[in-house]
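A single protein chain has been omitted from the complex, and every remaining protein chain is retained in its original position.
As written, the chains take the letters A, B and C, and residue 1 is the first residue of each chain.
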């Protein structure tokens, strides 16, 4: 496990790019375990390579050399971006929750079972309701309430202050990924922009249907026959971020809003967990407000 | 087959209603084959009974007597509405199409196979492209083009004139149900109101997402991971009618709009056929812009 | 909640049965909240009524009177069986587990969230691995290992002894339902027969495919494109019991057995929870090795 990495490239499609890429990996003693590639209609090139570099020449795990040669190639072929993630350095995922617990339970049980290869340095909530769950799994829980009263009722300032504390925790614990596991707060645009493409939110509807509040109530009102959930990267524009995973469940006239909420929970937790998993394995490439998911 | 009927009731829930209903059926020698009942949160009562009346007293198929006694009971319990449909009198379904053929093929093949218990007196189109399909199944095809040029370019008048011709055909052939099998025209409000609750439309998206034009293009643009189709009763408000059936299919970044259209076709035809089937079997009760579907 | 019950009937279809049933309920001041009925091809009648008896005559909750009048009617119409369950008396569900934890976690979290209306008096396991989970939810955990060594290596006697202890706990805690949440032991025929129709097992395949051991390994071996799970009532014949719920998930050649196990977990827990829910709400009627599920 410790001698593997995933490398990703996004950029304009160029002849010979793949040949050079695979040559480079072969040349420096890396073995390609899997390769996924996609060229969009508008000529953008997306590549993910899973690499075993245990045979890296000189035997040593010479990351710097490897990365600089990749950098050179990326520059030569004018890639827009590339990145590398080593299995030896698992992601550090911070979780944001409010009072709803099913997604938190689900993530922590999967993590405890080794389904999610990451570390969870902290759980943050604006309420204390779910602290007992964090405690059961021995994960640090931080209560960061909104306190407009401390700012003369100014909610914007209160949110800014609270988010500043979140930033401090992210910094301190070196979190590189955030999961909003039914975190009922809308993050500020500034925060979203800072954490674009590594903050995963679960919305309890089949986007773009029922963006915003109370989707199940509106689903009942409209009389739809399916409900859904959408895991997407959070962006300043609410519920407009790049979609990673979506799924649905059938409902009928017999289902009350309460039934929809119950049935929806199963869709939400599975969609969120699958999206996080894809993210942790560097399978999600974001471009132009959409995702390429190499599953 | 010839001695069965389905009877439906909608109205405020009343104590003893079911008891009286079942008593009535028993009393006049009818055998209840199946019974479905639903009471909504706001106290509305929905009932569908499937009845074998071969044992109807006096042995004779005395429809009038039967219906008047049901009418009395419905009045006694202040039902909002009730109706009866006899298997011996299959629905007469008129089909509206434009140039897209997959739903038409599907309906006609199912009909030929006896999957859809109805008669299809006519197929109407504003184009002649699909006439050859109607001919293959020996179903009368009527070409009713939009002819604004005949009305000094006035499209509203042209539509009114064309819809008048549709009404004439409906009248002449005694059609009680209309199916818009990807009929790309928006029907006038007046027409929709006249044919409310017996005109089924198939929309090629998961409503309320992507109402209106080019849903697959917008689905691609948004980057959704599922596409869908919705069969609903047509109403004056475009794509806002009571939903009967919805289904979805997974898509990925690899799917072009053309792929989505192709994959969507399978969802559309199955959703439309299932919705029509429910309608033909009197399984769909409409109330307050939503449906109760007793499947 | 406290003044509702569900009553179920199974027997040969008889004219006037429904009329008498609904009359009876009406007559004794009960209000029918919902009614589901089904007559099989071979003329068996299945009925479930959900009843509000707060208006029961004399105002009193006169269960005995109610039940005797139902008994009379059932006898009159020669029903094979009927039963009644009062919401005021929730089911008492004992859980059997071994070492695999995902179904146990799922049931306990749902129970804690009020999704499963029942009491869980005990969790039994032949191992101690999952005791810590029971502890977290404050549910008594009993470790009942198989101890062939105490019986000169006789496994049958060891199983009999262990099952006797299970019986004692069932007796003592008044459990009326058992859930085998991935309990890896095969129960004796005698035990299964004693607890037929109230012991729910989850099998990790789409039955009748891959009955018995290691279904995921065999699924990989066969190269299927879907995996599944089946929640059914346990019977002496392994994996042959009446099926309550089945569901599937797509897999591809890329999925290793380990991936299938992971993906299968989500199907297993949802199928088991849904089946238990149906059982708790008296929605499952068993006849001739199959179920009628009024969902």
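To be clear about the criterion, contacts are C-beta pairs under 8 Å (C-beta built on N, C-alpha and C of every residue); 3 or more make two chains touch, one makes a residue touch a chain.
Note that the structure is predicted; figures quoted are calculated from it, not measured.
A.B. asks: Would you list the chains present here that the left-out chain is in contact with?
C.D. replies: A, B, C
A.B. asks: Out of B:24, B:44 or B:109, point to the residue that touches the absent chain in the complete complex.
C.D. replies: In the complete complex, the chain left out is touched by residue B:109.
A.B. asks: For chain A, which residues lie in contact with the unshown chain of the complex?
C.D. replies: These residues touch the chain not displayed: 15-16, 18-19, 21-23, 25-27, 31-39.
A.B. asks: For chain B, which residues lie in contact with the unshown chain of the complex?
C.D. replies: Within chain B, the residues that touch the unshown chain are 101-102, 105, 109, 113, 115, 136, 262, 266, 270.
A.B. asks: Against the chain that's been left off, what residues of chain C make contact? List them.
C.D. replies: 38, 40-41, 206-210, 222-226, 228, 242-248, 252-254, 256, 289-293
The rule we apply is simple: only the chains that are shown with their structure count from here on.
A.B. asks: What's the chain with its C-alpha centre farthest out from chain A?
C.D. replies: B
A.B. asks: Answer with same or different: of all residue numbers used at the interface between chain A and chain C, are over half used by both copies?
C.D. replies: Over half shared, hence same.
A.B. asks: Using the average of all C-alpha atoms in each chain as its centre, how far is it in Å between chain B and chain C?
C.D. replies: Their C-alpha centroids are separated by 38 Å.
A.B. asks: Between chain A and chain C, what is the separation of their C-alpha centroids in Å?
C.D. replies: 37
A.B. asks: Of all residues in chain B, which are in touch with two or more distinct other chains?
C.D. replies: In chain B, 38 touch at least two other chains.
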